[in-house]
Structure formats: C-alpha cells, structure tokens
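All protein chains but one are shown at their positions in the complex.
And now, chain A:
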Amino acid sequence: MRLFDLRLIIAFLFGLYGVVLVVIGFGFTTEEDLKKAEGVNINLWAGVAMVVLAVVFAAWATLRPQFADTDKEPLKEL
C-alpha cells in the first residue's frame, strides 16, 4: 500500500488559493468590496493566512517525509 502525501496536496491547494486571493486583494479590490467586509481587505488577509498554512504543510512534508505506513501485513480473514 503506497499512499501519496496528503500534506503536499494541502500545500498545493492552499498555496494556489492563497496566491490568487492575495492578488485579488492587492490588485482588484473595489470600494464596494471593502464596504461589504467592513473596510477589511479580507481577500488579502485570508490569502496571506492560506499561504502561511501552505508553507507550514510543505515544510512539514519536507522535513518529515514519512507519511503513511508503506508495508503493512495484510489482514487475514477473520
């Protein structure tokens, strides 16, 4: 049983989401958007948080590569 590392998928998805949101937050935020979110540039901040999450998971996966147990004894029929 060889499973791929879930941490890298989390890092990929949130890295992508984070970057997109940061770009929206910096470049494409209208007054109306700001008003809706009580003056908070929520896309920017949420984007930054997601990039941080992605970096944490990527670092974890790099530093401790062992993820799932690779060779387990198959269970016998009970």
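As a working rule, a residue touches a chain if its C-beta (ideal position, glycine included) is under 8 Å from a C-beta of that chain, and two chains touch if they have at least 3 such contacts; residues count from 1.
In this text, contacts and distances are computed from a predicted model.
Q: As a check of understanding, state which of "dihydrouracil dehydrogenase (NAD(+))", "Solute:Na+ symporter, SSS family protein", "ABC transporter permease" or "Multicomponent Na+:H+ antiporter subunit B" is the UniProt name of the chain not shown.
A: Answer from the UniProt record of the missing subunit chain: "Solute:Na+ symporter, SSS family protein".
Q: Pick out the residues on chain A that sit against the missing chain.
A: Counting over the whole complex, chain A touches the hidden chain at residues 1-4, 6, 9-10, 12-14, 16-17, 20-21, 24-25, 28-30, 32-34, 36-38, 40, 42-43, 45-46, 49-50, 53, 66-70, 72, 74-75, 78.
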